[in-house]
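All protein chains of the complex are present and in place, except for one that has been dropped.
Naming follows writing order (A and B), and every chain is counted from residue 1.
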Amino acid sequence: MCLAMPARIISLLENETAIINLGGVEKQISLALLDTEISIGDYVVVHVGYALTRLDEVQAQQTLALFAQMQSAKEETK
Amino acid sequence: MKYIKAFRDANLAKMIADKIAAEVNDNQPYRLMEFCGGHTHAIHRYGIPDLLPKNIDLIHGPGCPVCVLPIARIDQAIALAELPNVILCSYGDMLRVPGTQQKSLLKAKAKGADVRMVYSINDALAIAQKNLSKEIIFFAIGFETTTPPTAVALLKAKELCLNNFSVFCNHVLTPVAMECLLQDENAEASVQLDGFIGPAHVSIIIGSDAYKKVAERYQKPVVISGFEPLDLLQSILMLVQLINEKSYGVENQYTRAVKPQGNIKSQALMAETLELRSTFEWRGLGFMPNSALQIKSAYRDFDAEYRFPLQMSQGQEHKACECGAILRGVKKPQACKLFAKACTPENPLGACMVSSEGACAAYYAYGRIK
Partner (left out) sequence: MSGIKRRGALVDVKRGCVELSHGSGGRAMMQLIDQVFLSAFDNELLAQKNDQACFNTEQGRMVMTTDSYVISPLFFPGGDIGCLAVHGTINDIAMSGAKPLYLSASFILEEGFSLMDLQKIVQSMAAAARDANVKIITGDTKVVERGKGDGVFITTTGIGVLAQPINISADRAKPGDKVIISGYLGDHGVAVMSKRENLSFFAPVESDTAALHELVATMIAAVPDIHCMRDPTRGGLASVLNEIAEQSQVGFMIEENTLPIREVVAGACELLGLDPLYVANEGKLVAICKSADAEILLAVMQKHPLGKHAALIGEVVADANCFVQMQTSFGGKRMVDWLAGEQLPRIC
């Protein structure tokens, strides 16, 4: 369940709100649920107008690197 | 769209699928339940079953909040919407869900009820601020992902003394439902499972540790998985490996968003405003103790269940509807006599056909080719 998308923070506003950008679409969302500091350029996971968490970009890169690693390992065995 | 497209790469998918094929033992079934409707949707949208060996069986679970809401609560919401001077707001998903005798919020709207679709509960708050002479009721549904925004709205309503705003709270809890599915595993007509594909966004809030108890008690592996197709394939690979090793416990594939402890602040906001209900009915699963949340007495002024007389409804399902068995994972949609015949997305008879996350809707939209 729960449609949520990673989107980039492009500006921080008053009252724990911010503007996100997803593929050029901009929307105002609430940061009221976040327990971490947020800065412009961070990615957050957005659901029903709220950021649920900051996306951990290091972890995201690690997951993608793991895929790449699996692929190169596979190519070597060919 | 960064962090979306990279997780939809077809070549990488093929590569992970090959790895899964290499790891499975041919003579062993792998019965994996994707708890979330979001996973069901993605599995079908991307044609993942086509990429998997035949002995991996993906069983959809009850993780679609629209589908598990019992018909009696839908009847009550419709009755609230029909009260004079009320504006009932809800997420788009709920508007077409059939209640008793196929009545729905959209049909109530056509007959004059003021029902409004909102994208966020904040929009309902804004409507309340703009319409002080009206009663604004927010029909809140969803698992732990959608609950914290409701908590924030309750706090805000109290802070602003927004006395014309109230919430009809139907938030339900994930780990409890998971446990319930496993509890009667030995009973007849219950689902046999070897592992769980765990919820992505629910887990952002409650954390991966929240499933430890279930995983250990019932000795099943749970892998928290992201919603993109590569996430799902990697999670299935992890589950196959865990099942082969006969190990159980919780692993996290969706590390870019889920932490072991979850989102502590959101948990605190929920604890401030909401508390466990002693029991709550789930469509298909029946009454489960401690499986849902209600509004705390300190916020009772904003609780629609206290502000308005709730209509008692038995909630009559369509007699031949198999939503219940489908939600428990015991039956597949094709096994229902109504599926794709009397029950279609144009004329849904059961909730699983309405929500695009519902198993029936997903099978109907993506699965009829075969």
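Quick notes on this structure:
Here is the rule we go by: contacts are C-beta pairs under 8 Å (C-beta built on N, C-alpha and C of every residue); 3 or more make two chains touch, one makes a residue touch a chain.
In this text, all values refer to a predicted model and were calculated from it rather than measured experimentally.
Contacts of the undisplayed chain with visible chains (whole complex): A, B. From the options B:V24, B:I56 or B:L95, the residue with contact to the unseen chain in the full assembly is B:L95.
If you put the hidden chain back, the residue from B:A13, B:L58, B:I71 or B:A157 that touches it is B:A13.
Only one of A:C2, A:L31 or A:A60 touches the chain withheld from this view, namely A:C2. Against the chain not shown here, chain B presents residues 1, 4, 8, 10, 13-14, 37-38, 44-48, 50-51, 64-66, 91-93, 95-96, 106, 116-119, 123, 127, 142, 146, 229, 344-346, 355-357, 364-369.
Although one chain is not displayed, its contacts with chain A can still be listed: residues 1-3, 5, 7, 22-27, 46-48.
In the analysis below, only the chains that are shown with their structure count from here on.
Between the CA-based centres of chain A and chain B the separation comes to 22 Å, rounded to the whole angstrom.
Residues of chain A touching chain B in their complex: 1-6, 8, 22-23, 30, 32-35, 43, 45, 47-50, 52-53, 55-57, 59-60, 62-64, 66-67, 70-71, 74. Note for the complex: chain B touches chain A at residues 1-4, 6-7, 9, 11-12, 15-16, 18-19, 36-38, 63-65, 91, 119-123, 142-143, 145-146, 148-149, 152, 199-202, 204-205, 227, 230-231, 234, 253, 255-257, 259, 263-266, 269, 357.
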